[in-house]
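This is the structure I want to talk about, given as structure tokens.
The complex appears here without one of its protein chains, the remainder shown in place.
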Amino acid sequence: MPDTRIKVGVVGASGYAGALAAQLINRHPHFELAYVTARAEAGQRLGDLHPRTRVHLQLTEFDPDVPVDAAIVGYPHGAAAPAVAALRERGVRVIDLSADFRLQDDEVYREWYGEHGAPQLFGTAVYGLPEFYREDIRGADLVAGPGCYPTAALLALVPLARAGLIGGTVVIDAKSGVSGAGRNATDTTHFVSANEDLKPYKVAGHRHRPEIEQELGHDVLFVPHLAPMSHGELDSCYVPASREITPGELREVYADYLMEPFVELIGRPPGVLEVRETNDCRLSVHYDEHTGQIMVFAAIDNLWKGTASQAIQSLNLMFGREETEGLLS
Amino acid sequence: MPDTRIKVGVVGASGYAGALAAQLINRHPHFELAYVTARAEAGQRLGDLHPRTRVHLQLTEFDPDVPVDAAIVGYPHGAAAPAVAALRERGVRVIDLSADFRLQDDEVYREWYGEHGAPQLFGTAVYGLPEFYREDIRGADLVAGPGCYPTAALLALVPLARAGLIGGTVVIDAKSGVSGAGRNATDTTHFVSANEDLKPYKVAGHRHRPEIEQELGHDVLFVPHLAPMSHGELDSCYVPASREITPGELREVYADYLMEPFVELIGRPPGVLEVRETNDCRLSVHYDEHTGQIMVFAAIDNLWKGTASQAIQSLNLMFGREETEGLLS
Amino acid sequence: MPDTRIKVGVVGASGYAGALAAQLINRHPHFELAYVTARAEAGQRLGDLHPRTRVHLQLTEFDPDVPVDAAIVGYPHGAAAPAVAALRERGVRVIDLSADFRLQDDEVYREWYGEHGAPQLFGTAVYGLPEFYREDIRGADLVAGPGCYPTAALLALVPLARAGLIGGTVVIDAKSGVSGAGRNATDTTHFVSANEDLKPYKVAGHRHRPEIEQELGHDVLFVPHLAPMSHGELDSCYVPASREITPGELREVYADYLMEPFVELIGRPPGVLEVRETNDCRLSVHYDEHTGQIMVFAAIDNLWKGTASQAIQSLNLMFGREETEGLLS
Partner (left out) sequence: MPDTRIKVGVVGASGYAGALAAQLINRHPHFELAYVTARAEAGQRLGDLHPRTRVHLQLTEFDPDVPVDAAIVGYPHGAAAPAVAALRERGVRVIDLSADFRLQDDEVYREWYGEHGAPQLFGTAVYGLPEFYREDIRGADLVAGPGCYPTAALLALVPLARAGLIGGTVVIDAKSGVSGAGRNATDTTHFVSANEDLKPYKVAGHRHRPEIEQELGHDVLFVPHLAPMSHGELDSCYVPASREITPGELREVYADYLMEPFVELIGRPPGVLEVRETNDCRLSVHYDEHTGQIMVFAAIDNLWKGTASQAIQSLNLMFGREETEGLLS
């Protein structure tokens, strides 16, 4: 009997997201981790760099010619596009975790990120939010993994937008753990700087705003905050309602989530700890009669549902596996 | 030469706020800590219960007949009013840290707190925010210390209200450290529950909302969040501007703060760590052209400027001392 | 085809250890979670109390007559013994997580714990440390799960004892995260007390000392410390060597661990984060020529290898499953 396991490489596995993607593929019953790459850390074992991955493969230099069925690319914005192009030329199906293929409008891309590294592929990716693009992802060769903030914000807000309930500027006050700032050691990520602190950042405009607006179809004021925790992300969304609405009607707006394996509408505001190291998004929705505002709170693990495990969810869809496979422990 | 130091008692010194008030009085050059009281912990030395106070006085049962010039009352809402009344009857000048005397409308009080414990005094207190009520505090016999959230929110928003710049519902997304939940050991304050978590609470209405609205004169949507840190509070305020405004004009709106010893408008969003264990409030203000919203971020230490050190600031005013005395270390 | 899955109940599933045991059984491919019990929380769903368990069963009152193949008992010391006895009378195979069946000497038990609640069973349990009692566990009907501190300490020290290398009093300086103090909300477990603190406790004698000495056959000075983290335990062990020894010889002493699926001797001191939420124990061993002391550092997750996942490891052995089943994610 032939080995029918799907071979998956992880390009850029030294960062938090790539390393977790490698870990999840490695323990997946039907995917096989074919390789893990890194630049500065090539030669080290992934498990020495990130012990909890339990991946004993050695990090290698990226070589697009190594034959695999799929690859997850964990490079930074800008660096990802050429690697994705090289893989696509060889027929490899790709999930890119960077922002390089999330936007559809090339002018917006240029404004926030500069020149694109693979313009021939720009606009060809499916936006990798399975809850809204499930069927497109099944057939996709190139999936753009959403940003962590947009994942939570869109799961929180798209049902309201579809129901016509957004009646003004949406305010998204988002809070992220420090892993969201990446593995680079900086003044910001130093323990003594981040511990016992909490502060807004990039208030003049964060790159995730245009991504949210593209998918939501409404203007948003998006303000991220750095919170003193390793994992976790909470998007607190404030929406001027277009009309009065009852709690029952509000819940009805989110009724589709009853069928979603990883999204749960709960009756109290969610905390990030309850979804830590899971692919789950937990939401609550409330109507404030006093001000006519709808509040939606969405909690995810920024590295899991916000990045790496959501990529595995898409990979399951792309290769005809159960969407939840390898993600339920 | 007679001892001219002012004698101050702290009623309810076993909680975080009362204990800190006692510590600040104890180290103050012109106040003398006359007594510290507690119920369950009477008989213990305050310094054994709260080592960092370095206060060796024994906690006693409350006795309003002990002669003092002033008292700070650190009782919970409802329990404070009768103690305040007993002290006022004996001519003691009082700063009450509870909510019992903050509101001016007795129906609003009843709606949020129930029957008042000293109706004869209701409405007679000065709201203890020195930046806005400095002169009234100087002559006051009863000062109602503001809540920690309102302190930051009002310092952030009152200048905008006075300038007529608030053009719609104000959203206040507030984040507090766990000390804001008090010294009671509960499931919420357990280290394993709070650590690495971040979540909204009391989203259906927090008692600080009517207090903010009373002082601001505008409706607000106020949503507090519990953050995994001991101290600190950040109020992120989102205000639909009544008109377009330039950054320079916005700064001008806050120009009065240049004269304030404890309030500083800075050019980047403040974090809570930089004001930890100080009486300072640090603010930044920004205009988002994209959505026409004004953002104001205000950081304080919830136990210091938010409660206990702000009370000392008022006490300095009440007794003709320099406003900053004992608060600048 | 009959259902061959093994039915397992968890008695006392509202605490951290019992809840985790229930979670691990629930996701195990060959065990079926038959019931979860609690006293105060009966009627609630386990997943509402401990969201990350993802266990939707309702907590019920303990009823030993519910037919199961095995039960894990998560009751406190003293309360466990009668429940264990009731289950054993009905032929249920039991893993007890308390200290009630760990000791072999009933006088020692009485000294540290008082009267035993099921004296007829005292001394009949197998000590549930699979690395040293694997064969006994396979055939056991009653397994006493080791304490979290002894698990790490014995994995660190037994090889030295067997090699005759312990030449004097062993000092064990142990550090545990706050979950080791249990789910009860107390002054000690309050976030504001525990955060940014680190302190020794029970220095006059901790109940884990006699347990370690029983299994080690040597006197130890055991001093636990509470550290500001949720999970994790590090036992730092200092052993006067009975003779000079080279690094190579020292590693040889631990050579059996090469065959162990969950114990790994590494070349640098381990940290607790790298074994978080795993059944792994990571150790390092060093010889200090300057003082003639051997140092052994052992890191585990106190709730996993220290308690609940180690119980699943034993349960796998008792029911003839692969020892690692359900534990490798």
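By letter and in written order, the chains are A, B and C; residue numbering begins at 1 in each of them.
Criterion: a contact is a pair of C-beta atoms (placed from the backbone, for glycine too) under 8 Å apart; a residue touches a chain by one contact, two chains touch by 3 or more.
Note that the coordinates shown come from a computational prediction; the quantities given were computed from them, not determined experimentally.
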Checklist entry - Which residue among C:234, C:263 or C:303 touches the omitted chain? => result C:234
Item to check | Residue in contact with the excluded chain [from C:67, C:164, C:200 or C:217] | outcome: C:200
Checklist outcome for this item: Against the hidden chain, subunit B presents residues 27, 51-52, 54, 196, 273-278, 282, 328-329
Next on the checklist: Contact with the hidden chain only, please: which subunit C residues?
Outcome noted: 168-169, 171, 173, 175, 177, 193, 195-201, 203-205, 209, 219-221, 223, 225, 227-232, 234, 236, 238, 240, 269-274, 276, 284, 286, 288, 290-293, 295, 297, 299
Checklist entry - Please identify, in ascending order, the residues of subunit A that touch the omitted chain? => result 16, 178-179, 183, 185-187, 189-196, 228-230
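Simple rule for what comes next: only the chains that are shown with their structure count from here on.
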Checklist outcome for this item: Reported most central chain by Cα centroids is A
Checklist entry - Just how far, in Å, is the C-alpha centre of subunit C from the one of subunit A? => result 36
Checklist outcome for this item: Between subunit B and subunit C, the Cα-mean centres are separated in Å by 46
Checklist entry - Just how far, in Å, is the C-alpha centre of subunit B from the one of subunit A? => result 39
Checklist outcome for this item: For subunit A, residue numbers touching 2 or more other chains are 196, 273-274, 276
